[in-house]
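Removed from the display is one protein chain of the complex; every other protein chain stays in position.
Each chain gets a letter, A, B, C, D, E, F and G, in the order it is written, and its residues are counted from 1.
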Amino acid sequence: MSVAYKVFSYEGEKGSWSVFPGLCKGCGLCKEKCPKKCLSWSLNLGVYGTPTVEPDMDECTACGICQTVCPDCAIAVVKKKK
Amino acid sequence: MSVAYKVFSYEGEKGSWSVFPGLCKGCGLCKEKCPKKCLSWSLNLGVYGTPTVEPDMDECTACGICQTVCPDCAIAVVKKKK
Amino acid sequence: MTTVPQMPKSWRLESKPHKFCPGCGHGLVLKALGEVIDELGIQDRVAFGCDIGCSLLAWDFFNVDTVQTHHGRTTPVMTGLKRANPDIVCIAYMGDGGGYAIGSQHLVNAAARNERITAILVNNCNYAMTGGQMAPTTLPGMKTETTPYGRDVEQTGYPTQGPEMVAAITREGAYVARGTIANLKQLKSYLKKALENQMAGNGFSFVEALSTCPTNWRTNAKDTWAFVEKEMPKYFKVGEIKNPAVKEGE
Amino acid sequence: MTTVPQMPKSWRLESKPHKFCPGCGHGLVLKALGEVIDELGIQDRVAFGCDIGCSLLAWDFFNVDTVQTHHGRTTPVMTGLKRANPDIVCIAYMGDGGGYAIGSQHLVNAAARNERITAILVNNCNYAMTGGQMAPTTLPGMKTETTPYGRDVEQTGYPTQGPEMVAAITREGAYVARGTIANLKQLKSYLKKALENQMAGNGFSFVEALSTCPTNWRTNAKDTWAFVEKEMPKYFKVGEIKNPAVKEGE
Amino acid sequence: MVEKPVQEEKRVFMTGNEVVAWAALAAKADIMYGYPITPQNEIMHYWTRMAPKYGKKFLQTEDELSAGFTTLGGVLAGKKAFTATAGPGNTLMQEPMSMAEMMRIPSVVIIQQRGGPSTATVIYSQQEVTMTTYGGNGEGFRIVYSTASHQDVFDYTIKAFNTAWKYRFPTFVLGDGYQAKMRESLTIYDPEDRGIELLEPEPFFGKQAVNGEKQPLHIRNTYNTEEELYEVLSRYMDEYMKVAPEIVEYHQFDCDDAEIVVVSHGVVSRAAKGAVQELRKEGYKVGYFRPITLRPFPAEQLRAVADKTKTLLFVESAFGQLAKLAQQAIFGSTVGVENLFKPGVGVTSEEIVARVKAMV
Amino acid sequence: MVEKPVQEEKRVFMTGNEVVAWAALAAKADIMYGYPITPQNEIMHYWTRMAPKYGKKFLQTEDELSAGFTTLGGVLAGKKAFTATAGPGNTLMQEPMSMAEMMRIPSVVIIQQRGGPSTATVIYSQQEVTMTTYGGNGEGFRIVYSTASHQDVFDYTIKAFNTAWKYRFPTFVLGDGYQAKMRESLTIYDPEDRGIELLEPEPFFGKQAVNGEKQPLHIRNTYNTEEELYEVLSRYMDEYMKVAPEIVEYHQFDCDDAEIVVVSHGVVSRAAKGAVQELRKEGYKVGYFRPITLRPFPAEQLRAVADKTKTLLFVESAFGQLAKLAQQAIFGSTVGVENLFKPGVGVTSEEIVARVKAMV
Amino acid sequence: MGKAVKIAIAGEGGQGVQSVAEIIAEAANEEGREALYIPNFGVEQRGGVSIAFLQIGEEQIGSPKFQKGDIVVALSDRAVRRTRQYVDENTTFVYDSSIEGVEDDLPKNAGRILAIPAIEVSKKELHPRVFNIIIMGAVIKATGVVSEEEARAAIEKKLGYKFEQDPRLRELNFQAISRGMELVEKAQ
Partner (left out) sequence: MGKAVKIAIAGEGGQGVQSVAEIIAEAANEEGREALYIPNFGVEQRGGVSIAFLQIGEEQIGSPKFQKGDIVVALSDRAVRRTRQYVDENTTFVYDSSIEGVEDDLPKNAGRILAIPAIEVSKKELHPRVFNIIIMGAVIKATGVVSEEEARAAIEKKLGYKFEQDPRLRELNFQAISRGMELVEKAQ
């Protein structure tokens, strides 16, 4: 089976950053762990009606930590190949 | 309460040695542990109808080990005061 | 390229988003586990048993054979399965209440018998599913629903040292470690070694994972991280305790 | 001078000869315990709980308040008693099956909570009362009714290291030791310290006693001694493991 | 001196679990032993909050086996000890309670039934009736009160302590997840203010020596021969049968001329009551019978009703666990029997009304 | 290839516990999980001696909870797994078996009843009837065969495996300490030689992937809502009721013109049989009824008997645990009821004869 | 026995439906009426739809849960779908008009269906925090189980300690009740 998820994607210099609001529960774990502190609450609502997160792509290094720490696999980060 | 037990007592140079056949189950633990190997099976029967033990008072040093290792408190040894 | 969630292949899409609370560490432990299952390529021969406790919410979490058991009884169910069919890679997934309280006889005896299964125990310092009571792992002074004035170690003892206890009754062949969701790479490596240890037939493998429960801890994201990263390790030492691959004294 | 049996004062004459088999180590453990109770002068305030296992035969052994409980459940009964009335000196007396198998959750959790009770566990390498099945403590290769071809450690693990396990989950205040009926003086000193530790309110105290079961071992007196003195210590190290009176590192 | 938990009669509005905690305080319970399980958790939550203020104790055990056995230990110490559980925890509780039955150790256990078998749901059912009345490897030497309202929960929790200590049979208060979690009003009171005497527990163990002499107590649950056991069990059964008539409680109304009598217990009897009242208004000849004690069962009382009516309609959130108790109790009656069994879910007045109408 | 355990029919003389071990081998059981308890121990003793010769396995667990749950694990692996217990062990066994009921995991449990409640005696009783038929927090979705002779023990142990796997309800063979420990003759045989087909267990887990694809199985025992659970339980009950008539077994004779019918089960029915035969010789109009399945109960069959006779005399080594099952099953009957209840001790033909004579 | 009024309120975890029901129940109880309130609960601590079952009447309430409500309030799309089962031709079904994509899921058999813009009003006019108090206003208006004054008193009792610190909060809450009542009035 495949399930299609709505996605909000953001492009930056270092890579692309996407969040799937259908998976995001707004826990904020990613936001706390971002080394660049470049995630903030978004106006888009997640699966429980709580805000999801969005990155400041000027700051984002596409390091992928936010993806790693998300318990719901709601974030996908793709680092640009250099 | 006090319970009177039948007793077979033996006197020796080093002390007195008694066995209570109403308590002795004939396990032989004492016999094995006697450092002088001076205990042997007796014709007197113990509580389960098995032979009880008797000492060779010529050998017995009244060391009390047999009393100590008897799980049924069937032996009482009294060392003579010197 | 369409962007899709980067879920482990072994995760079951149909049951996502999963049923754990926002910020729950169970999701992270199961992500690590899913990745390990993927990497080892054992999805077809894994059997996953979840306990009653929040772990029960994982009953349809993976695309692997899964059984939801009773509170504390996942270890025996997986033991029975493994004994009957040693080809199955058996994972018993449980909480600290299930593993260290009601099911501790199963845990210690499976360890003592060196059952070839892998037990994963999620330590979140409380009985989460029932609404946050004291667990054997509750930290000293920590408030829970049954220690409303804080856990009093004089009355209820210190947090249970689970892996240390398991290590004390296992002999050669057992793998025992404590990881944390605060270090997912390490946790993953422990889980991998634990499964490999089972697959090699060495013996019992046990991984405790320090985890989060923002719902019952009543913490926001920041405090959640602070608790799992700073408070818990004060009582729970992260690291490998027994590893058959490493000879004694090394 | 009339010669009378040299029984501890706390033994109950009416129930002697006691119900244990000829050569049974239970009698020796209880003799040592009786002497300790006498020496401490606590006969009036001891409560003795015996398990189901051959220990049940001690339900009217002492002239102290005694309760016969269920298999494995003596630890919780005595815990409940102590919690309700801390003035009572509580002794939980059990076998290796009762303590390390069916009741192990109670043992490890009482230890973890540091319950102020004294648990005495008689290790006779088998389930004696039920006719000699394998126990967690059965020695490798030893024949029992459920290991008719000898205990296979590959299948059933190594003998459980009980005191070591208990020690691993206790903190300061606990007293843990392993004695043997082959050294009654030492065993007595351990039992005494264990009770004193409870009475001082320090914490949980636990003594395992290596013991004999000639009936199920099918040994004569000589082999009985040989087994308890030579075979058992190969797997069970006699000595004190934790003693609050001794500071770490001493 | 610590003050009384309940100083004066007052109307309160709270959950059933909170009511249990208050009732246990009012009954002068000393110590609770327990293991968490939904839906009884809040009994422990309230107890742990309130108990220390009144010098009461609590121990969270490692499982329900331990909760049950520590409770028995507490009783042996001469304390009013109690525990609470549900569902699979109640299954485990049967082991310690079988010991309590054999050794006649008074003990109080609150059961908040949830769905079964197995883990099932954490919510509600009446599926623990058979187990609570006759569980374990024995003959059901125990007393079971089934409550229907928060007032009942309060009254019968208090009563359970007296019953247990008076008769020395383990005593259960059988509630359910609805009663545990719902809020409604009730009046709480200090039982002694109402002239209810609270029995003082006697210590089994730890009695003081008198003149340096003390007769120690030896209690056991194992017998060597079948004959010894038979003698003990016969004696217990005699005693049980003798006191049963004093213990039995029930509630009935509108049965005298009823053609159908709705038989239900616990929270379901509320729906039954409403249904019967409504049906009566509409002119239906319907009666209401509710056993309050499920063990011992009000056999004679129900038989008297059955003798006068045509049909008993058993209504339960279970598959006839009450009906079984009742049918065995009034065996010989030729009354007709109909059932409305909804295991694991609630039953409403409307359903009962509809069912009765469909029957006539 | 390992040879068949039972090569040809033969008359043997052995204990009931040994019979169980042979029967399990004959039924092609794969693995036994167990915890020692008297009087079932020798099942494990014989199994551990014989099993390895036939490539069978054994695991001694840490308690009966584990014995039950490992058994369920073994079944999930697609093996014919079984366990055996008694008394307090049976009490604990209710927890795993409630899971088996909810998840419809076939499993076979041998019970050798001993005295109860609590530890009581290790010897004998029929006091585990209520618990074995309806134990745990549920509705008794299970099958219980009560055996009376070693031939029964052999036949029904074999049958239990087929029943369990066919209907997917946990299946109990209910013996007792007498049957466990006594020696008598019986004929053992290979069931397939007699045309009895042995069901092959299907693996739930660990199925091979087909073309690299495998549909994993997810099984649970917990439901989120009451309605979900109600739906599941209703379905189970429907299925149970549907298959019950196929499962029910009983034995009766001399009932047609009987004024008194002796109703008993298990080993007591041997005494009943002797008594009825003797009484008949003396001209007393006495009949014999023995339910073989206690769950489902042969309700219609007993009702038919009750309709024709004056009195049912229930004879049990318990306080009416069989009588309860029976009375509930034939409720509405006006047959008279008399009891000869001897909890925890055996009943002899002489006692039954005397009792019947006293009745007429 | 006068029939009790049956109310079900359902929403997402954070929407505060349980406290609405509890406050109303307590208000009714204070008045000496019989109230019974029970939340749904299950194995999930978060994530499920939260439902409060509330009944208020003159005599002891019967069954704690009911099959059909007099008024059923749904505050999210999942809540709409989950509570349809409690609706019949005597039910007033209230839902928030901002919920999208539930047109097909509304209980067509309801006696009345009212869409009220509670979320919008809370956000725009008052404060998101008093969203549930608006709902409370709506419920008491639709059912008349307690008067506005009693509702205010109950809120005062519950949140009084907060109002002490910030008296503007009191005003906000009281306004929320009134607005909730108005919304229902208008929608009718």
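Methods note: a contact is a pair of C-beta atoms (placed from the backbone, for glycine too) under 8 Å apart; a residue touches a chain by one contact, two chains touch by 3 or more.
Model, not experiment: these values are computed from the prediction.
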Neighbouring displayed chains - absent chain, whole complex: B, D, E, F
Among D:22, D:136, D:157 or D:244, residue touching the chain not depicted: D:22
Omitted-chain contact residue, chosen from F:122, F:153, F:330 or F:356: F:122
Residue among F:6, F:188 or F:267 that touches the chain left out of view: F:267
Residue numbers in chain D that touch the chain omitted from display: 19-22, 54, 56-57, 128-129, 131, 215-216
Interface residues of chain B (partner: the chain not displayed): 48-50
Absent chain, residues of chain E that touch it: 222, 224-225
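The working rule: only the chains that are shown with their structure count from here on.
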Between chain B and chain C, the fewest steps along chains that touch one another: 2
Reference chain F; chain at largest CA-centroid distance: A
Copies chain C and chain D touch via same or different residues, half shared test: same
Chain A and chain D, separation of their C-alpha mean positions in angstrom: 59
Separation of chain C from chain E, taking each centre as the mean of its C-alpha atoms, in whole Å: 38
Two or more partner chains touched - positions in chain A: 25, 48, 50
Sequence positions of chain G contacting 2 or more other chains: 42-44, 46-47
